[in-house]
Structure formats: C-alpha cells, structure tokens
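Okay, so here's the structure we're looking at.
The other protein chains are all here in position, but one chain of the complex has been omitted.
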C-alpha cells in the first residue's frame, strides 16, 4: 500500500480485514516501525481517530508527533498562485514539503465546510497534502471520506457476522447539526466490496451522491429497509442534493427498540460520537445489540493494518 | 491498588509513601509498564500534574497519550437519559467506554464549577469516568480532591521531618480568584492518616466540610495556630459554607517572615501555582524555609508509586 486515501488504495479488502483481525488477536508490539515517525495533523476535533491511530503507530514501534494544525502551527493557504497578503502565513506546498522532511508517514484530518459542494468535493486541504507531500499520506477523515472508519466497520461486520451474506442496513437518523457525508460515503464504498446485502435508507432529499451509491438500493421507508437486517449502521448526514442542509430532524427516524424489533436481532453500529436519544435511543445503546464500543476498539487494529502495509511498502 | 480516586484506595499510607521515596532514590527506568498505555484527559489547565504524571508513566516504561479533552475532542454530556440535541456531541458512557479500549489506565483532571455545591460534590465529570471506564482511573484533581498532590505532601513531610510527630499547620491565605477545596480536602484526609499533629487555620466562614475535617482542630486565629509549627502548608480555598464565595482577601493572612517567626523554623509548603505576595511573600518563597520546588519534584515519584501499584494489580 503506497498511501491510504480511500478504497482505491485497497487491493483486496477481505485480505486487509483478515490482517487487521489477526493483529487484533495478536495485540502485540512490533518493531517494523522502529525509527520511523508518524506525523498527525488535526484541523478538526478527534477522540477515537486521534488515540487509536497514535496507539496503532506505537504498537508498530513508530514515534508519533501530533499537531493541532489550526492552533499549534500557522494558518495555511491552499490556493495556487495566491498573493499571500492576508491572514494565511504558510502555503500547503511548503507545509507538506517540510512535514515530509520530519515524518515517514503523514496523517491528516480535515472536515468539509458543507457550504460549497464543489469545493468540498475538491477536498482541498486533505488532497493538498497528498499532492505536495513526498511521503505516504493517510486519511483521518477528509471532506468526502473516512476510510479508516470504513475499514473498521468491514472488520467489525466480518468479526461478528454469523452468516455468509449478512444484510447490512445503513440508516440515516436525525441530528441537530449539519454533518459531513464522509462516514456514510466510505461505508457504502467498502460494503460494496464485501459479500453483504447492503441497503441504504434515508428521508427524501438525503440520497447520497450517485457516484457513491451506484446500484445500492435506497429506501425512503426506514421500516421496510430494516426488515431482517443483521447489522443496522446508524448515522446522520446532511443533504447532498441540497448541499449541507438539514431538511429534517424527524424523531420518527431515531433508532429505538421498536425499530430494532423489525430486524433479525441486528447488531447496532455507529462510528461515534453519537447523540443519545436523538440518533439512537438509550435503550438500544445500553442494550445487548449495540456493538459501538467494540467497533471503536477495532479502530486501533484497522489503523495498525494500514500503517503496517505502508511501512512494508516503503522498507 | 485497583484505581486511585482518593484516600479510600490506599491500604497503608506509610507503606505507599515509603515506596514513593524508594522510587525517588532509585530514579530509574522500569519495564513493568512496557506495552501499556496511559491516557491523560485534561478538562482544565495543568503544569505539574501533566508533566510529572507523564514522566512517571514513562519511567515505568508506559506509552502516554495526552488530550485536552475540552479542546481536542468533543464536548461531553454527563446526564443520564439526556436528549442530546444541544451542544454536547458525546456522552460520558461512550467516551469512557471507548478510551478504555485504547488505554490501560485513564487519568482525568476536572475542576468544580464552584457554583453548585451538590453538583460539585457529585463530581460528575471525574466520577463519570470511574463509573463507565472498564480500566483503572486515576484522579489528577477532581471537583473535591487532589490525592496525587496529597500523597506527594505526605511524602515530602515524611522525607523532611526531623521529629517523630511533627506539627503540620494548614493555613488559608488570600487569593483574588475563587479556588476549589480539592487540595486542602485531600491534604487533611491524608494527614489524618499520618503520625502528625494537624491543625487547620482559616478565617470564619472558610471552615472545610465537616466530613473532611472530622475532629481536626480549626483555629480562626492564624498566629495562635502557627505557634511551634514544623510544617506550614499554605493554600487558598473558597468558602465551603457560602459555597464557592470569596468572603475575604484580608492581606493579614498572607504568610510572610513575621508569621514564619512564630513557628519552629517551619518548612513552608504549597502545591503551586502560588500567587507571590498575595498568598506567600517573596521573602518566604525565596528564603531557606520554602520547600515548594522540592515538593513539586516529588510529584513524579508519588505518581510513579500509584501507577506502579495499579500496573502490578492488573498484571
């Protein structure tokens, strides 16, 4: 693996999932990364991604340097040819070039603004690093995807499934803030490569990008979609069509025990953080079907598998 | 030791103090914590606690991950059953559960609000982590106690005392901000377990909680209390009775050389940070009786003793 921008960097998803599950089983310190440095750059808040990736790197023997890019360093300019006489002190060309001098792998988190679809799809901040860095870059959630989360999800479903081809339902749920499509985008892309029966359900106006959905069936009737589900992946996202807008906060879409009753005793997944009693009811999160904590635990080993592959490729 | 919430987790204080002093004497790197991770979460500023605990963990061979919880991560909800549709993105149940996946020990600092006594005594933030984490939790100063500081203080007094039963005077001093009772609370609790003659002195209205004081004598006349003291522990706190209020900034309570003259050539202690010439005069802090720097240096070994005990218990 030369980098980890998204699904296109994964040759064989099942193999990568197997490796991550094997790393989880072993849970031991390796020396592959000794003397190598992971630089982590955060333009946005992070709990799971920050700590699981740092832990994964250390399990591989790497040193880790963490920066809150927006607070510890300099405001970055991303436009080519900009006359930098306003508030941006450093251009992405220099920042990425310099970081490549100090780090063997650079990992970046940069959320979308959710105001301008074209701008967000250009993924200027994250892709700026992939363009100008001279070392491998890892996606810690960009404007359009969250592939470390999706690898974790593939791993969790593989680990917990009791049948050959489980039904996985990705359901939209209400939320008071406009959220990115990154997590559902990557989930859909990864599930399309898995031997699962994937269904998406969301209110009208919330269909994900056609480029992402492809032929995956979309139901606007949540109850119909949930029928016989083996895994229910709950997640809010803002509208793609009416870009970045909140069209509904309809509490009828909150996942509670009644909804769970429609499924095949489904495992309930969420990438976290989750708004309790808005996205998912307490009774579900505190019940036996919720696997959100174990899912978050898998983040470490998904990240470890990715970093391990990149280190192996750059030995 | 299964966790370190407060004095109730210490079976034998003298033995723990001896171990900390022994670790200080050896001052060498151990391998007990190799492959183990300490996660440190700060909801409030920290200099000594942050650096001494990080250093202690590294002396034990642990990896350390530090987060400014309020800036790097997500705003946390602590209420059971909350409908999370406002500004809190993550519930303590998930945050603590997830951190327990990445860390072998979790250490948390969370100050009181000093506006609502009942709420502060419930110690919602810190105790939320002890309730929902599945790994041992260490108190880096909670709303009501600072037991790593108190263990350091017990260690410092043991180390520097030249007599069997020294007189220790905890004296209130003025301060321009409302401060927690955490440090004096824990000091009193730890001193009550030591072979010392403990006396508290503070202006009227500043008596600590009866549950903490128990039978420890309280003088409202500072000069009388200081007589023949071997150790003077200076500290401001806000009123417990008129909860969180500043009732006095009376400079007559500032500890200067004249006050020191009333003592038995007492060592002067303070947990730091200290407001010079408000809490303690320059002439005292810069004089030979002040041991505040050595006291702060002991923080490393008090933390090391606690982390070592917890690691040993969880091998």
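Letters A and B mark the chains in the order given here, with residues in each chain numbered from 1 onward.
Basically, a contact is a pair of C-beta atoms (placed from the backbone, for glycine too) under 8 Å apart; a residue touches a chain by one contact, two chains touch by 3 or more.
Bear in mind the structure is a predicted one, so any value in this text is a computation, not a measurement.
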Per the touch definition above, residue among B:47, B:75 or B:247 touching the missing chain: B:47
Omitted-chain contact residue, chosen from A:97, A:113, A:261 or A:287: A:97
Chain not shown, touching residues in chain B: 28-29, 42, 45-48, 50-52, 54-55, 58, 68, 71, 176, 249, 272-278, 282, 285-286, 292-294, 296-297, 299-300
On chain A, residues whose C-beta touches the chain left out of the figure: 34-35, 37, 39, 63, 65, 67, 71-74, 77, 81-86, 89-91, 93-95, 97-99, 101-103
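The working rule: only the chains that are shown with their structure count from here on.
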Distance from the mean Cα position of chain B to that of chain A, given in whole angstrom: 39
